[in-house]
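What follows is a single structure, and I will ask about it in a moment.
Of the protein chains in this complex, all but one are displayed in their positions.
On to subunit A.
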């Protein structure tokens, strides 16, 4: 058994298909007819261009313009004057085209790898990718790509590149195992959007696993078994069977409104981290988006997303949800998540440090850009804005002031925005729960973030195995705080949602309903299960 990170839930059993980046030996030989060799090189460039154009098209269709940008960069490199000139120069010295390309690629790769900037080092990978493609075209080889897979399998790779995932055929790909990447890597997001179980962060997976190995991939626990024994396979096969049956049975709840036995409406919503996940949320009958974590838009890149870029994403989500509520949380990052253009320095305790709203107050440029994009998108649906990690009244007042400043700026510029946007805060710091009577006067709603609230209340890091047994969602201190928050909000006529893991914990739901919770938000695949649980007491 190997343990990694649970990147996308679900179970898969199947044969491994290992994608190794093998360096085929490229030999140098002398060519006599250099003109003919140059022609061969230029033809290979054309072929590579056609290939990239077609991958780009598929990518645009499956994932939208934005994800296809990388291929735009690849095309530019293929057309690069200096690149071509350097290869042709070498061919003129009687070197064969393959070797000339290899040497030129290595030269540029060297330049980029020696640069300090991570953006530049990533470009080195693009050049290598392009070089490989030209050389394959020269040799008349077809790349063994994910697109060519014709049998059901579990893909094992170092990491999946956008050009891999763009060609992926959902019918054959049962799961992903990657060496790199966490929950927010490109491949993890794609996996969740396509509902393919995935485990990432398994070091050495492409070395340890062989194509044809039988694998059980458990995307819920983040573990894989290699060539497991019959009994384990049976156990998991039963699990898959049960899950499939359950899924089918649950679909009857998809379009049902959830009312408690007292006739109170409970909204069951989905948490998402990218616009790609909206379709999954809708498929499972989510009544809304209870939490859109926007930090993913800011990760894995060199500069912050522009106002326009963010606007497009928020607009897309709001339009797709067709008037259902969409709670978008403003940037929630801090010292534990490294973002190159947001440097908070080294902190002893990043979880108690400059993070979330505290960081946004320090980086008003980022904060205001996000608020502008949100306001502009608000006319396309039912937007609610939520601020994370509020711990005192002053903070929500300040956040609202900044929001008003941005509104004034937009008004001045003649830009439209909705005047019905609800404003809420996360309740995840014990101090916020304790003064929730005061905070309730400042906002339209609360959303209780149980993961952090439990951690901060019980002073326990749930990732720390030595103390994780003390992490106890049903600790009376936690339950008292939750009840207090709901009571205080209702006294002011405000509503309360919950977006932590507790929201989908079947054993806790009766209690939460009893406390008077108004909304529950969770990962999309749990929505139906929770709807069923609540309706069970009524049906």
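We adopt the following convention: contacts are C-beta pairs under 8 Å (C-beta built on N, C-alpha and C of every residue); 3 or more make two chains touch, one makes a residue touch a chain; residues count from 1.
Just so it is clear, contacts and distances are computed from a predicted model.
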Complex member absent from the view - protein name from UniProt, among "Thiosulfate reductase", "Phosphocarrier protein HPr", "Transcriptional regulator" or "Carbamoyl phosphate phosphatase, hydrogenase 3 maturation protein": "Phosphocarrier protein HPr"
From A:302, A:322, A:404 or A:472, residue that would touch the chain that is not displayed: A:302
Residue, one of A:17, A:99 or A:112, that touches the chain absent here: A:112
For subunit A, residues in touch with the removed chain: 72-73, 76-77, 80-83, 108, 111-112, 115, 117, 119-120, 123, 127, 302-303, 306
